[in-house]
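Every protein chain but one is kept in place in this view of the complex.
By written order: A and B. Residues from 1 in each chain.
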């Protein structure tokens, strides 16, 4: 793992996804092992579903031991320092939004490498960003949040599509940066102003 | 995609599975994006689980962009014309039964191509037909309908087995047609007369 900007954002995203899973699991009064497992699943679920769907196996986190290690340490620290960490709600939300953006673009890139149709690449990006939370909610026996709360999957779809459009026009690194910023920005605006998609 | 009879039935099946997903999701008051995602998952879930289990990746819908496109258009139309579409309840049920039959036989055929045991092929057919609905119900946080409502998986098992038996006796195209008719017929009779399997 080389420590470039992408890697750092990926680590921050993984950390904040883990924390979100751990907090959700603690609210449901799971035991410590259950809490850690939910933390794991939230952080790696999206990428795992993506890898399984495109046949990229063994799935990513099995080939990079740093990721499970970061999740484990994060989960344990979150359990120990839960009262302290809670006070960083805004910081965590920002990490989460950043992670969502980066996970989305990583997913889109994996689709491109597999030679898939652009629309499928965007779908893979959305799956990578969102399905960790979906599996977390399934395991905690609630309807996945992303289906009825603030704009979530839509942010991934918009950011992912924009990334593909910009890729051929501007520098790829810049396109990536802007796409992450768009996903992240949509989430921040949506949560800040309580924007929701209409119920049909 | 060539427009032979199988393809037309597959499209009709995909459309009716999508509509069933969209209606279930709207009942649970999901937002528009949640409704569309549930529509997708209901339509492609069974085939996706089948492809993942036999290692046929990237899964089918990622290699045929027509399918996601049909689902997207269907989902949006269903949301817009929901009151109108509701009046076609019987038509939709017939499409659904047809789709179930065809999806089952497609699953059996994929198993045969993979050189699997006949019983496993029937299982794959049943998974292809039923698991879209199972995943829909998991995401909507209810016990899957097929486990406690009118005969569903049983219709797939009977139709799939019959297909395998007939395959070596009569013309394959005819065997397919008859097997689809059997699955479809069992479903229609079961729903018409409210037949359920006994609770054990």
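For this structure, a couple of remarks:
Keep this in mind: contacts are C-beta pairs under 8 Å (C-beta built on N, C-alpha and C of every residue); 3 or more make two chains touch, one makes a residue touch a chain.
Owing to the predicted nature of the structure, the values given are computational and were not obtained by experimental measurement.
Note that of A:32, A:165 or A:195, the residue touching the chain absent from this view is A:32. The chain not shown here is touched by just one of B:120, B:162, B:178 or B:191, and that residue is B:120. Within the whole complex, the absent chain has one touching residue among A:5, A:65, A:170 or A:189, and that is A:65. Mapped onto subunit A, contacts with the missing chain fall at residues 25-26, 28-35, 37-38, 48, 52, 55, 57-59, 62-63, 65, 68-69, 79, 82, 138-141.
For subunit B, the residues touching the chain absent from view are 52-55, 114, 116-117, 119-120, 123, 134, 138, 141-144, 146-148, 151-154, 196-200.
The rule is short, and it goes like this: only the chains that are shown with their structure count from here on.
Subunit A and subunit B, compared by their mean Cα positions, are separated by 30 Å.
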